[in-house]
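Mind looking over this structure? Questions follow.
The chains shown are only part of the set, and none of them has been moved.
By letter and in written order, the chains are A and B; residue numbering begins at 1 in each of them.
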Amino acid sequence: MASLDGEIRAGRHVMEVRVYYEDTDFSGVVYHANYLRFMERGRTNYLRLIGADHRALFSQAEQEVPGFAFVVRTMTINFLKPAHMDDVLAVMTVPEEVKGASIKLCQHVRRGEELLVEARVRVAFVSAGRARPIPKPLRVAMAADHQAAEAGGLQARSTTPGD
Amino acid sequence: MASLDGEIRAGRHVMEVRVYYEDTDFSGVVYHANYLRFMERGRTNYLRLIGADHRALFSQAEQEVPGFAFVVRTMTINFLKPAHMDDVLAVMTVPEEVKGASIKLCQHVRRGEELLVEARVRVAFVSAGRARPIPKPLRVAMAADHQAAEAGGLQARSTTPGD
């Protein structure tokens, strides 16, 4: 199960994604919009794992703002190199800036040591269709991951997912 | 607008679909599951146009069973020939059997005269998450289209793709 949803290591969430037919297009490589699907899986699982690690805090957040979710407000994406059918990719997600009403995440898609796609994603916190302040437990957990990732070295530096 | 949603002619709904990058895979042709997206667009627009033609009847149906929709129960699909990037395809939808709680539709995807994909789709009528009897106005409209298509003859006739 852990491997299905990836894991948080040194403040960074990393998960593996296999490239299937559905992800490619006739030019032979992964269709650009599909990296956004991969990165959304990463964000969703990151949130899932934070929630599993801090269940008490999250049930509190769930009470404050039921049915909460992150919603993407802005993305800046660099498509550096293409991925191909059958590739195993690592999607990394790490908080870069944690504020009261939005969070900026850094996300990388790598194949081994190669960085293929890099994105900055600003997400807002939404409950029942409305933007909300981010519950404190969640801010604290993400700020801690941000600290851990910073301490772990240059943020841009290639992680070695070497799983 | 008519062209965006297709049109009903002689009991058959026909709409055009352009093949884009997103629809293909690295083998060079349209990814098989994407024909189901094309056919669902056809069913949705067919229902939309019936509703537009019979607005009084539909507002009645809407009152009887608010938020109704068709849900696919079974499909049998024959993939006969591949479609390619930039192709303009015609998606045809015609009722083949209209019963009290479900409808069987015949759907074709063609490129010019060539039949590429043929499907039989049994849909149920659902409102608020539960299967329901199909409102009479809708049954009547679809049965009339079935009659018209039968009368129209040859082109509607199912090819036999020799499975």
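Keep this in mind: a contact is a pair of C-beta atoms (placed from the backbone, for glycine too) under 8 Å apart; a residue touches a chain by one contact, two chains touch by 3 or more.
Note that the structure is a prediction, hence the values are computed from the model and not measured.
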### Query
2 identical chains shown; how many in the complete assembly?
4
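Just so we're on the same page, only the chains that are shown with their structure count from here on.
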#### Entry: For chain A paired with chain B, centre-to-centre distance based on mean C-alpha positions, whole Å
38
### Summary
chain B partner, complex, touching residues on chain A are 21-22, 24-29, 31, 33, 84-85
